[in-house]
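Every protein chain of the complex appears in place save one, which is left out.
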Amino acid sequence: MARPKAEQPEQSAPPMVHTGARVRRNEDPRLLRGRGRYVDDIPLEGCVHGAFLRSTVARGRIVALDTTEAEQLPGVLAVYTCENIGGLDREMPLLIPHPCISHGRTQRPLARDDVYYVGQAIAFVVAVDRYVAEDAVSRISVDIEPLPVEVDMERAVDDGAPLVHPDVPGNIAAALVQNCGDADAAFARAEHRTKIRVQVDRSTGAPMECLATAARWDPVSGELVVWDGTQAPIGLRGALASLFELDEDKVRVIAPDVGGGFGPKIHFPYANEVLVPLAAMELGRPVKYIEDRSENFVHMSHERTQIHEIELAATKDGEVIGLRDVFLHDTGAFIPYGIAVAQVASTAIAGPYRIPNIEVEFRCVYTPTVPVTPYRGCGRPQANFALERAMDQLAEELGLDRFEIRRRNLIADDEFPYKREGLIFADGLPVTYDSGQYGAALALLEEELDLPAFRAEQEQARAEGRWLGLGLSFYVEGTGLGPYEGGRVRIHPITGKVYVNTGLTTQGQGHATSMAQLVADQLGVAVDDVIVVEGDTGVFDWGVATFASRAMVVSGSAIHKAAVKARERVLEIAANMLEVDQADIVLENGAATVRGTGTSVPLAAIATVSNPLRYAFNDAAQIATQFAPANKGDGPPLPEESRPGIQTEEYYSPPHATWAYGVHAAIVEVDPVSYDLQVKRYVIVHDCGKMINPMIVEGQIAGGVASGMGGAFYEKLEYEANGNLRNASFMEFLMPYATEVPHMEMHHLETPTPLNPIGAKGAGEAGTIPVAAVIASGIQDALAPEGIGPLWHVPLNPSVLHDAVREARSR
Amino acid sequence: MKPSRFEYVLPRSIEEAVAARVEHADTVVLSGGQSLVPTLNFRLSNPEAVIDLRLVPGLDDVRVEGEWIHVGGRTRQRDLELDDAVHAANPLIRETLHHVAHPVIRNRGTVGGSIAHADPSAELPCLLLCLDGEVVAHGPSGARTIDAQDLFEFILSTTLEPDEILTEVRFPVLPERTGWCFTEFARRHGDFALAGVAATLTLADDGTIAWGQLAACGVTTTPVRLVAVEDALLDDAADPSRFREIAALAADVVTVPDDESCSSAYRRDLLVGLVERALRTSWQRATERATARTSREVTS
């Protein structure tokens, strides 16, 4: 007799043993033993190697290009220029078109006639090894007639400024105004207005592994296999199939281990991503291109330069009723990724504050520099810096405490979902904050900081002439954008291990562990018995890519749904095998066990039985063959509308982005001789909804803060007036060592999102977003006794601080 | 970033090494390789021949003899740093080496290599200049000794002839009643300094300042002696209460122009601050050493 459904305990969710736990990573043992498989580690018999000739001129006309001497060098197999790459000599796709892009320009794989930035690829050499390929590059003679350039974004939009593209007036690629509420009315009734101008300078993702592509063409099967250090193998597969006019089925793109991504590994196709496959097909041998560090600085996309003029309209009590922001966004010489960075910045501009009336306007400006696409944070660090420095300024002008002014404006818990009608986010949908406890986060931060103790310490320090200060910044992050991702779960009949596939890639985020945790709980198996395989279009090719802090939100949700379905199927079959109700079955330790008894059947057997067999290829398989007792019955071995084995596939498409948030504070001291920064405490309150693996979440935050420290005080790409990048090396681009990154104290809130079944929000970029504002705010506070001017331009550095103090003292 | 093709020469004696210098039009000397190999990898240097000194005997001897510490040119920086006899003879050496890049680089980098490379921001040339050290160079007509004062010419340029090889570096033993300090500021730990100062300060028997020796790196085209500061220290009235104004005399040596991340005004003030810090530390250590010595004499 069937029991009513509601009484069946097994119909409810299984206990969460692994989900939410600090599980050590499945991927580590291999990586720790030096058995990673990055593109350059893949052994390809007979492989030859590529190198590029790159422009040393920012904007110029190629008046002569002679590759003869290079071609004649022994060991050289091919030299490609725009003249001999056939159909590839075309402008590459504009990946995210937006109606506001009036003058979209993208580059060709190899320059034709003109060069637009230092580093642009002009020729591609393939030789027996990289040494010879570089020898050949140095034997190509190229004559470039320099044209006038303007690398300063503000001057680039002036009348008469040199144009990057002659047919793009004012160097403006795109312009957009967005409105929420009625900013004009808010400013008209404002009791106080604060307007500041802030600037964030150019930086780069600098993953430890530079770009890398390898390709092999199989003339027998007609299959092109491409190994690429990309965040988007499915998208790249689509691009290659269409550029080479191959069936998608005949192009397989694999992102093996990837040594960090941080955004720029999703600007496809880079020149190497099309020329390496071309060479492999033409030469009939595997080809590799491993970008070196000096190339990475002038080839892989950059991000960050924006100049904001932000104005707040407030009541005298500090309630911000309106915001206007007008900013310029430097998109470099091309705009391959559309307006994503500027759009994300513009929609993040009001942060965690109620601010009901917003007008935000931006222009994307071409400059003769490396193209700009998203890098960890994607416009949010800039918008956040503008907003949070403006909030500090408003507090100062109104005589309010920096905590207090934030407290008065934070969106309250009962106001969620909080919609900003009129602001369209990068997913094409209006900004809607789904959930949060902003006030609680700020209160927790204040408590952890022990503000009274700090105030006393600061007073003491000031009495001693020391520069001690506190800075803080709130931030929000729209994460987990669509359109969708998928997940497939399959139980292997021989080993009982669980295989999970998704269309994403991982560059260190630990998917092989956190995704496995979700599945392990549903199926009652150990986390290391769940094997996650992703980043291979030959395995799973429905999906989008890894970006926008979306992997756990979107793929995680899809995988969770697939695991729930797999669990249902397991229980159904196990109930038959064990001849008990599903409600009496517990899935644990890789088996289905009858509750309260020792009777159980392993997952492998359940998987085996679920697949009707003719041949008993091993002992276990006997139970699934046609004459086995389990297969008594009249119908077909595989019932209508069922499928063999335990394999489920589900998709998740978020209704809109889910908004993570947090608040960081730092206690900083500035050295009176060197003006160096010492971060004495760095305190984080962070909320990314349900944490699947807090250890991994904390790793993501810490890494984000480290890049944020770079952007606040160390890392700046310095373009000279002629368009040359002055500091294109790790000697001069100051990526922080451990000594330049503070110890971080982390505290979590977990406000689940209602938008997905696992309650998770993204965590990948969060750490980066507030750091520049925290550090600038802290240093400003530290140097307040000197009466220095405002710090509205990052990265800061000791010289800037020195000069600010000197100027204040001379006033 | 792969080196271009070169001929590799592996001499077994200094004479063979010098002969290779003479024979090839364009040679570089490979000692530890920590500065050279990056320039080869970037193809900033494309020499006809690379002369590897690793089999030339005697180039890594370190010995303290009388008033001098003799350091073979190929001595690894790390070995010199860890040498307790050297440290006892002149503690400024270890303190300076702690600021040279990172231990992994010092494991391979050599003392002579760094000095011959003559990076104006590097610590070891500054140390040599501060201490009035000297180097021995071997050329076709044999060995000659060059005072540190006469060695450094310009950015990455010395008075070594193209056919000479630096074989030995000599640092004086630190005199009695002398304090020392090396201090610098770099943007990141282990980077080349924006400014750095090596200092010694020697006290007279009455505890007053007899003289000081100071050199700076990172501030001009070569390491530079801070002569104005040294002159002021010779003044009878020089004492710690005047260190700030004496240090300010260092500012004029700065010639590195403004750049985007470091104004020359900042660099001048930084140098002055470092000089003051170096003077104070040296004074304190000199006083401690003088006191310790006095008490030892009393005890014995």
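Think of it as A and B in the order they're written, each chain with its own count starting at 1.
Keep this in mind: a residue touches a chain if its C-beta (ideal position, glycine included) is under 8 Å from a C-beta of that chain, and two chains touch if they have at least 3 such contacts.
The working rule: contacts and distances are computed from a predicted model.
Colleague: As a check of understanding, state which of "Carbon monoxide dehydrogenase small chain", "AsnC family transcriptional regulator", "Branched-chain amino acid ABC transporter permease" or "Heme exporter protein D" is the UniProt name of the chain not shown.
Modeller: Going by its UniProt entry, the chain not pictured is "Carbon monoxide dehydrogenase small chain".
Colleague: Who touches the missing chain here, A:322, A:379, A:508 or A:711?
Modeller: A:508
Colleague: Can you say which of A:424, A:585, A:741 or A:794 touches the chain missing from this structure?
Modeller: A:741
Colleague: Among A:696, A:758, A:776 or A:794, which residue is in contact with the omitted chain in the full complex?
Modeller: Once the missing chain is taken into account, the touching residue is A:696.
Colleague: Which of these touches the unseen chain: A:17, A:94 or A:128?
Modeller: A:128
Colleague: Pick out the residues on chain B that sit against the missing chain.
Modeller: 1-8, 10, 30, 33-34, 37-38, 40-42, 50, 52, 54, 78, 101-105, 107-108, 188-190
Colleague: In the full complex, which residues of chain A touch the absent chain?
Modeller: 24-25, 27-29, 31-36, 38, 40-41, 43, 74-75, 127-132, 135, 205-210, 257-262, 290, 292-293, 507-510, 695-696, 698-699, 701-707, 729-731, 735, 737-739, 741, 743-744, 767
Keep in mind that, in the parts below, only the chains that are shown with their structure count from here on.
Colleague: Quick one: report the Å distance separating chain A from chain B, using the average Cα coordinate of each chain.
Modeller: The answer is 45 Å.
Colleague: Provide the residue numbers of chain B that touch chain A in the complex, in ascending order.
Modeller: For this pair, the touching residues of chain B are 1-5, 42-43, 185, 187-192, 194, 260-263, 265-267, 269-270, 273-274, 276-277.
Colleague: For the complex, which residues does chain A have touching chain B?
Modeller: So the residues of chain A in touch with chain B come to 130-131, 134-135, 138, 292-294, 672-676, 714, 716, 718, 726, 729, 731, 734, 736-737, 739-740, 797-799, 802-803, 806.
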